[in-house]
Each structure stands twice: as C-alpha cells, then as structure tokens.
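As you look at this complex, bear in mind that one protein chain is not there, while each of the others sits in place.
A and B are the chain letters, set down in written order, and residue numbers restart from 1 in every chain.
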C-alpha cells in the first residue's frame, strides 16, 4: 500500500487510519502472522545523525517481526567519509536489504534517496523538515488519550518550544489538520516561532492558530506537545544561548487533565517531577513507537 | 532467580554456584533448550565506554541462545549527545528489548538504570566500581584451575598492577572472600594501591592482606591476577606517566605452576612470551566468557 514513507503530506487519511488500527493489533498481540512477511528480510538503518529512539525502535520492530538488521549509526564509519554522495550510497545499500530507514541533516535527503532506491525508503528525519514515523506514533498516542480514532477533532492543541527547527512539529501539525483538528496555540520564543509561510497556509485552510510567547497559555489547551530547543540546528550558537531554558514545565503549572507529549529526548524543558503524574504521556509515546513502527514495516513489506 | 546483575555484593554463594554449574553445561553443550527462553528475545547493549570482549561476548552469548541484539557502542551516536539523562535513555530502551547490558564511566550508573528500568539490567562495568560478569568468568576459570567448585579456599592469590581504579579487582576480591579464599597479596605502586577503606573492611572480616610494591612477591602466590594500568581513569596524566610500565611480567620470572590471569586488554604488562606457557590463563578467561554470559542470560531470562 505504501511505497515509501517520506512525508506526512503524502499519507492519506485512509493510510493513517489503517496504520493506527494495525498498531493496535500489534499492541494487543493479535498479529503474529506478520512474521511471514519480514522473515528473511533485511532492514538497513542509515543514520547520518545521532538517534536512540528512532533507530533502536525500528530495529526492535523489525526483529520482532522476524527480520534482521544491517546499517550504520555514524556516517564517519561509512564511505560518506570518503566523499560518496547520498545517491551512490543508497543505490548501493539497496542491493543489500529490503527496506531502508534513513536520517540525515539535509532537508529532502530522504526524497533524493527514494528517487534512486530500488527498495522502500522510510524517512527517519531529514533536517528540520519531516519525521513521519514519529507523527504516526504521536497520532496513535493521541488516539489512546481521546479514546478512539473517531474522537479526533474539536481539541485545542498547544505546541511549545522550538517550532522553527522541530521536524516533529512540522510533521504533526498538518497530520492533525487532516485528522480534523482545527485549533492550535503556538507557544515559542520569537526566534523559534513557526515559519510565517506555514502559518499563512494553515490559516487559509480555515485553521485557527494563536501565536504567543507566554508559557501560561498551556492551560488553554487540552494537549500540549513540547519540544527540545535543538542546539544542533542553530547556525549561530549565541542565538541558542539566548533562547535555551526559556520554558521549563513543572507539575504545578499544569491544570488537571492536561496531557503533555514530547518526542524526546528532553534536556530540561519538562521537569522530571511531571513524569509520575497523569499529565505525562511521553513514555507512552516511546512505548507506542514499537507497535507503530511494526505497523509501518508491515504496511510497506507485507502487502507487496 | 536474578533480577538484575549490578554488583557481586548482591550475588549469593548459591547463585554463584548455580551460574558456574550452568556455565559448565554450556561449555559441554549439554544445554540447548535455553534456546526456548531467549528465542524472540532482544538484548540491548548500551556501551558508553569502549569495549571489545564484554560487548561482543554478550552479543555472541545472546545470539547462541537464539536471541537478537540492538544497541550502541558509542554514546556520541545516541541521544546522550543531545543531553539526555541515563534515566530517560534506560526508560526508553527498556521498551525495545528484554534485557539491557550497559557500561558507563560513572560509578553507580547501572544501579540508577535498574531503578527506572522495566527490564533487567546487567552492569558491564561502571567506572572503577564493579564488573560482575567478568568476576563470574574469573571464578569459572579459577574453578577449572582448582579442579572443582569445592576446591576454592586455602589459596594465596596475588593482585598485581592497578588496584585503585580496576573494577575487575574491586568485583573479584569480595567474591573470592565469599568463596572462602582468605589470603591475598596486593602488589601495586603506591599511587595505585587498593583504597584503605577496602583493606580495613576485609581485614575486619579476618582476611589476610599483604601489601607490597615489589613484583618479586608474585612467586609467593598460587595465582596472580594482573591488571592494566588504565590511562583513562587517571585524572592527572603526569601521574600516569610515572607509574606505567612499572611491572612487566615475563616467563622467566614465574615459578612452575603459577597461574596468570588478566581480564584483558593488556598493553605490555604481560610479555607475549608468557602466552604459550602453562602459566597463561587469560585466553581461557576469554573463552569461558561466552559460557558464563550464556549462563547469566539464562539465569535472568530463563526463569521468569
């Protein structure tokens, strides 16, 4: 059904619903026959940027589906260090595996890869652009919070922190709009606000976007999605020093029932005192990541 | 039976005996049904410090037991490089695997991990503190030298080299005391002697500890356990330059029957001329490492 997974822009609502249902089956261990699809299959993880969650959860998902893993987690150990292009690396590795999961610092890297690859490409993050498997696990977590896939729509969802460089935010907002959510509060320092081009596009589609730099507006939301200020995306490090640590969420700031999501890793933008409360959803997101990535692999490998 | 393997202090004599017997069964290929326990299980190796033996032998043990591997061998490729805490990394990775083997430069890191982990933690070395799987393979090797598990007790065991920073020494001495060995000769330069607090504690328990800086006392021992001077543990590198190369063991220095153990890697503290003699036990230690680690994995995964 899916050929590649590059951007949420190309995943239809039907595909989203189908992946979330499939994820549920994996969570409930209803599906085991997927083992037949992935068995004897090899997934290659090509990570040009550091990762813990995305790489290891894809590897875990593939192994649990019966498949195997090759790859690299540091481009310095690969031929990239000898000057090889992404295209040549992908055309090469596509001979060694059945599916490629890649992360790269350059926006559009996964798309370039998909144009030369003979096997499916999953974008595990391309610069500040997209991170679709994260979005799918975010949607799965929200579905669990809302109670049902039919309960999307009508919520006020806040995004907090770095909205300029965060690919998880750039992937999730349009997906939520597709799922019928129309009201967002964008809470960020001036330097890290969502690009005006996005804001304009969404507003034209009838979406209500409130922009503020005040953290107190988190309690106007039903859900907040917090992101790390990503030092590695700042061209200018003095700029980073100015904005880091501006928001720090503690348990006493949160109204009852407010759910807090975060793609992790966090540095200190959510106090660990929140972890043990009902507000914290971020470790549920981590847990859901394996089921959702099993579903993605199934969707790509299982229905060829 | 075992929940975690953090420190030899918490491993009972019964557990030690049981693991050594199980290791023997693995060496003699009596056990193959362990495959049923580990099959479909995933072991994660999280190595924040370099390793060859420990990481690869745990991975080999897991694979030989039918299981699979995920992990990292360089924390720079993980979210640690983005500022994530050990606790968050462990809570995350515990969702992707069934058992975690970790090495970290900070004493107590494995214990912190065990407090937040939903899966068992094996300490593969935490700073200068403990390295229990190494101790178990050391004990297994000694059992083979002594002829039987009942033959522990009554030997004079020398420790040579770096007794201050070596976690293998800090793990092994209390385990040997538990196994009824009571006589130790500690041979080290003044700067690298065993901390007085340990010496006092063991003496209070009736252990005979002789401290010397003279290498010639190796021949007062039945067994010597030699360690590398670990450059990476020295806060002050000029201190390292002073003490390196103070002891260098050659074949002609060794009395007949004296057995030489070393956790490896060695730099030059044991001449390669010893390798081909009956004194050398260090490559037997390496070989035993896989059986013992299979037994440890079995003990933790197999009896849930």
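One rule holds in what follows: contacts are C-beta pairs under 8 Å (C-beta built on N, C-alpha and C of every residue); 3 or more make two chains touch, one makes a residue touch a chain.
Every value quoted in this text rests on a predicted model; they were computed, and no experiment measured them.
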item: Contact residue for the chain not shown (choose from A:78, A:105 or A:284); value: A:78
item: Absent-chain interface as seen on subunit B, which is shown; value: 47, 50-53, 56-57, 59-60, 63-64, 69, 73-74, 228, 230-232, 264-267, 272, 283, 286-287, 289-290
item: Touch list for subunit A against the chain that is not drawn; value: 40, 42, 44, 68, 70-72, 74, 76-84, 87-89, 91-93, 95-97
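The working rule: only the chains that are shown with their structure count from here on.
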item: Inter-centroid spacing, subunit B versus subunit A (mean Cα positions, whole Å); value: 40
